[in-house]
Structures are given as structure tokens and as C-alpha cells.
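Only one protein chain is missing; all other protein chains are in place.
By written order: A and B. Residues from 1 in each chain.
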Amino acid sequence: MATASELRPRPAGLDALGAAAVASVAAALLLVFFVAREADVTMGGQLQRIFYFHVPSAWIAYLSFAIVFLASIAYLRTGAGRWDLLAHAAAEIGIVFTTLVLITGPIWARPVWGTWWQWDARLTSTLVLWLTYIGYLFLRSLASDEATVGRLAAVVGIVGFLDVPIVHFSVQWWRTLHPSGPTVANPTTGSGLGTPELTAFFASLLAFTLLFCWLLSLRLRIGRLAQRVELEEIERAAAETR
Amino acid sequence: MTKTMWLAAKDLRIEMRARDTLAPMLGFAATVALVLAFALPEASSAGDDVVSYVQAGFMWVTVLFAGLIGFGRTFEVERAEGALDSLLLVPVDRSALFVSKALSNLAFIVVLETVLLPLSALLFAYDLGGSWGALVAVVALVDVGFVAVGTLYAALAAQTRSRELLLPLLALPALIPVFIAALELTADLLLGAGFDALAARGWFGILVAFDVVFVTAGAVLFDAVLD
Partner (left out) sequence: MRFGRTVALDGIELTLEEGITGLFGPNGSGKSTLLRAVAGLVRPSQGRITFEGAPVAAADEGWRRLVGYAGHESGLYPNLTVSENLELFGRLYGSNPARPASLLSQLGLEGRSKTLAGELSAGLKRRAAVARALVGEPRLLLLDEPYANLDDDSAALVTEALVAWREPGRSALIATHGARKLKAFADAGVILRRGRIVTQGRYRDSSQQRRPFHETATP
């Protein structure tokens, strides 16, 4: 009978992915700070560079929650634990990236708009998204019964994601009816973005994507190991009662 | 004195182990703050109409919270005496169960609103502009979406610890579109808009889309929630 101490060492592929992620982040940082030109003062000058991280974080966050959505559906259809694990992992990592978006946004906003927070469409939708998946994680930790956690979480994973476009659209519509403060144009598009800037942007996007894949793989590995340990403990307990 | 402190310490220690009260409370507070942020508009954006927006906000916040507490209760009904087990064994489609629960919840909400709306109009001197038809349309569309999400999530939360905190925590972010639409349309009504003006605002489309999506989702997913 395998013991918990015989855990497989990290596969080489995973470490390579990690190295690639770190390298691409370093490259992106270089490009963002030294290759992309400084933006207009109205856009925040040097501070505008934060958008090279803000926007990719947002895209990756949405990607994560799309994964939660699909994995939740797969789990409800097949009942296979690996989909539940994927949904859980993607939700956790998605929250991390969403939090990054919510932090980088106000950091930029404060000097440029003079206020930490604006109820603009994108930030508000991101906040709703964040709260939805915080709720998802709370649900997972508060379920009374191990067996039902996956099912209940999957329902929230599905409903939450279906809500996202509706929330986004309604907040946007609400905002156009009640404009306040400076109008928020996306500072990374439409204002003279040349090749150096685009290169920096895509480098950053690549870096974040690799980072996401690496973190997700690590989290999945941890989850699988935890399941193995639990299974072995159950088998040990069962053997004792015989 | 020390005995009191010991007892208080006991509660704190239990919470540190169980972690099912303080953290959800914070989450709940965050979602409430979000909802209220929509209900209380910045004075600059609303101008003189701010009073109408605040009135609409009060009304719908009340319905929202009373409704959610009520929905939570309707699943308590099943817990006593193991009636839920009997219900699950009955040869009835789960979607039908969802619709039955949603209908009874809808009835509760309608009764609530029937009492609340005239009462608020009286106490706070609302002027609903005589466009009762439009008001009914708005309330009907909002209620359907509210009840669909509320029923589904109430059944879900009933199977967890801290269900009184978890239900609003989950439902409020999901209900943001309905809430915004309700606020906007009601505020417009209070400002004297008629049915056509309301329809032109575009909120009906969002409400209908929301209702369709979530009634369907509820009917389909209720199976997964109950099992």
C-alpha cells in the first residue's frame, strides 16, 4: 500500500513552465519600462504603465472564470472529481488576478482622476465579479457536507458566469445614464499606441498567461496530492475495521 | 467579572475554530455596500432628481432584504421532521419543484410589495404619477428575476452552515442587474414617466433577458442543488 511519503516529485515540465513564466515576466517588465514610451501626462505619465499589467490581469481573470464555468458544467454532467478540482483551482487563481485588477485600477486612478474609486462600468463589473467568486469560495468552505460541496459550487460557478455579461451590460448602461467624473477611455488603446507599446503589451499578456498556467498547474497538483492523501487515509481506516 | 470574560472568550475561540461567522459577515457587508452604492447616487449625477432615486432605493433595498430572509425561511419548512427526504423521493420533476417553490416565493413577495408600496407612498409622499400599469409591469419583471435567483440560491444555502449570511452574499451580486433596473425604472416612474418613456430607456430588455436566463438556469440546475 502506497504511503503518503511516496509522493511523486514535481514533474520536470512543471518546473520548466515555472521558469518560462518567470522569464517572460522579467522580459515583459523590461519592455514595459524601457521600450514603451511614456504616455501623456493626462493619462498619468509614467503611472500609465500600470495598465500593461492591469488589462492582462483582467483578461486572465475572465479566462479563469470561464474555466470555472466550463469545469462546473463538466462536473455536473460527469461527476468526475477532476472537474471539481479544476473549477476550484481556477476560481482561486481567478480571484488573485481579479484582486490585482482592483488594486492596479485605483493606484492609477488616484493621481489621474483625483479619487481612489470610480463607479465606472469596467471597475464596477470587476467588483461584482470579484464578489461573486468570493461567494463561490465561501460556499465551498461553508458547505456542511463533503459530498455536496462540488455540486453546490458548480451551480454557483455556472450561474455566476452567466450573470457576468448581464452585469457588465447593465452597469455600462447605468453609467451612460449617470456619467460622473472624467470619462474613462481605455488608456491603452486609441491614444497613439505604436509598435513599442504594442510589443510591451503583448509581452505582458504572454507573461500573465504563462503565469496563470503555471499557478493553475501547481494548484491542481496540490489538489491531486491532497486527494491521494485522503484516499490513503480512508483505506487505512477501512483496513483497520476489518 | 472573570466568568463573563471566560464566556466571551469561549465564543471567540469557537469562532476562530469554526470560522463561519466573521468572514462571511465581512463578505456580506461588502455585498451590501455594493448594493447601497447603486441605491445612493452621487448628488452631482442625479441633480434635482436625487430624491426620487433615494426613494426608489429605499423601497427596493427593503424588498430585496426582506425577500431574501423570507426565501431562506421557505426551505426551513422542509427541514423539520425530515419532510425534505419525503419530498425528494416523490416522483416529481425537479424543475417542477423549482417552479412550485418559486411561485410560492413570488406570492410572498407580491404580498410584501402590495403592503409596502402604498405604505411608502403614504409615509414618504411618493407621487407615482398615476402610471400604475407601468408600475405593475416593472414590479412583475423585477419580481420574476428576483424570485428565480432567490429560490435557487436559498435551496443551495439551506445546505450550508451560516446560511443566513451565505444567501445574501451569493444572491446580491447576482441580482445587481435586476436591482439597477428596478431603481432606474422606479425613479423614472416617480419623476412622472409613462410606460412608453420607460420602455424607451432600455431597461425592460435587460430585465427580460435576466428573467429568461435565470428562470431557465434555476429550473435546470435545481436538480443539481437538491439531489
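Here is the rule we use: contacts are C-beta pairs under 8 Å (C-beta built on N, C-alpha and C of every residue); 3 or more make two chains touch, one makes a residue touch a chain.
These figures come from a predicted structure and were not determined experimentally.
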| item | value |
| --- | --- |
| Of B:Leu22, B:Leu36, B:Leu88 or B:Val208, the residue in touch with the unshown chain | B:Leu88 |
| Touch list for chain B against the chain that is not drawn | 77, 80-83, 85-86, 88-93 |
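We adopt the following convention: only the chains that are shown with their structure count from here on.
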| item | value |
| --- | --- |
| Between chain B and chain A, distance of the C-alpha-averaged centres to the nearest whole Å | 28 |
| Residues on chain A engaged by chain B in the complex (per definition of touch) | 76, 119, 127-128, 131-132, 134-135, 138-139, 141-145, 148, 151-152, 154-156, 158-160, 162-163, 166-167, 169-171, 173-174, 177-180 |
| Sites on chain B touched by chain A in the complex | 19-20, 23-24, 27, 30-31, 34, 37-38, 41-42, 44-46, 149, 152, 156, 159-162, 166, 169-170, 172-174, 176-177, 180-181, 184, 201-203, 206, 209-210, 213-214, 217, 221, 224-225, 227 |
